[in-house]
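One structure, as structure tokens, below. Some questions next.
What you see is the complex with one protein chain gone and the rest in place.
== chain A ==
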Amino acid sequence: MSGSGQPDTSGSAIKNTRRSTVNRLSAENVTLAYDQRVIAEQLSVEIPDSSFTVIVGPNACGKSTLLRALSRMLKPAEGRVLLDGQVIQSMPAKKVARTLGLLPQSSVAPDGITVADLVGRGRYPHQGILRQWSAADERVVQESMAQTGVAELADRYVDELSGGQRQRVWIAMALAQQTPLLLLDEPTTYLDIQHQIDVLDLCAELHETQGRTLVAVLHDLNHAARYATHLIALRGGRVIAEGAPNDIVTADLVEEVFGLRCQVIDDPETGTPLVVPAARKARLTAAS
């Protein structure tokens, strides 16, 4: 111990921990496990402030698990998740919920609930027994519905909506929480291509115009490369690479992370990396 109170004397030993930057959300040497099944060991991740961070990786690489840990749905077996310098588990639940929002994969719209009512439930962390529905709540709900383009659906029942509309409503609920950080677990799953782009455009807009920090788990590498400002590539519970998509997405990286031979070309629309898997024959000859 150096006696300075700063436990960074071992900084040289842990090469992935950068303590110089102070970001609002980070995981430090976390071991993530469900019961005895260990998903990730000694994993350290920083979410850069005001970034649109996307976590990618093959199935079962631990990306959703990492997101669950970052949003305190899963308590790390070892290590800690820090939010604004505090261990996230030790903070009051409602205080965390005013700072960090989560759109999980599994959410149930209660029977017979209207869009406005569901979005209104996002105000829960700002409310109390004596402060149940303030004028500010009303205003924020209207704004959230307007931003996500569901304002005209306000009085419709959620069960009547299409999948794309429903996802927008859930995003509106998370927005109504008014958190500077917003985590999204596979927000485009089960949507057709048009609605996938629609949801990602919405995320990009929230990131750009409101300066919110967004963290999303995405399956589609090309979507990730196009929309992310910061990419984290996971495999087997370890960070293989992280950084701006233009800097890190290469054919070698894709092969290392996904085990897929491919070419990486410039996306003709945006100039971001575009992953084109190698033809089946080419992959077969390479393997033999």
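Quick note on the criterion: a residue touches a chain if its C-beta (ideal position, glycine included) is under 8 Å from a C-beta of that chain, and two chains touch if they have at least 3 such contacts; residues count from 1.
Following the convention adopted for this analysis, contacts and distances are computed from a predicted model.
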{"item": "Per UniProt, the name of the complex member that is left out, chosen from \"Malonate decarboxylase acyl carrier protein\", \"Spore germination protein IB\", \"SusD family protein\" or \"Iron ABC transporter permease\"", "value": "\"Iron ABC transporter permease\""}
{"item": "Full-complex contact with the absent chain, from A:85, A:112 or A:268", "value": "A:112"}
{"item": "Residue touching the undisplayed chain, where the options are A:26, A:71 or A:213", "value": "A:71"}
{"item": "Where the unshown chain meets chain A, residue by residue", "value": "34-35, 71-73, 93-98, 101-114, 117-118, 121-122, 124-125, 127, 129-135, 137-138, 155, 174, 177"}
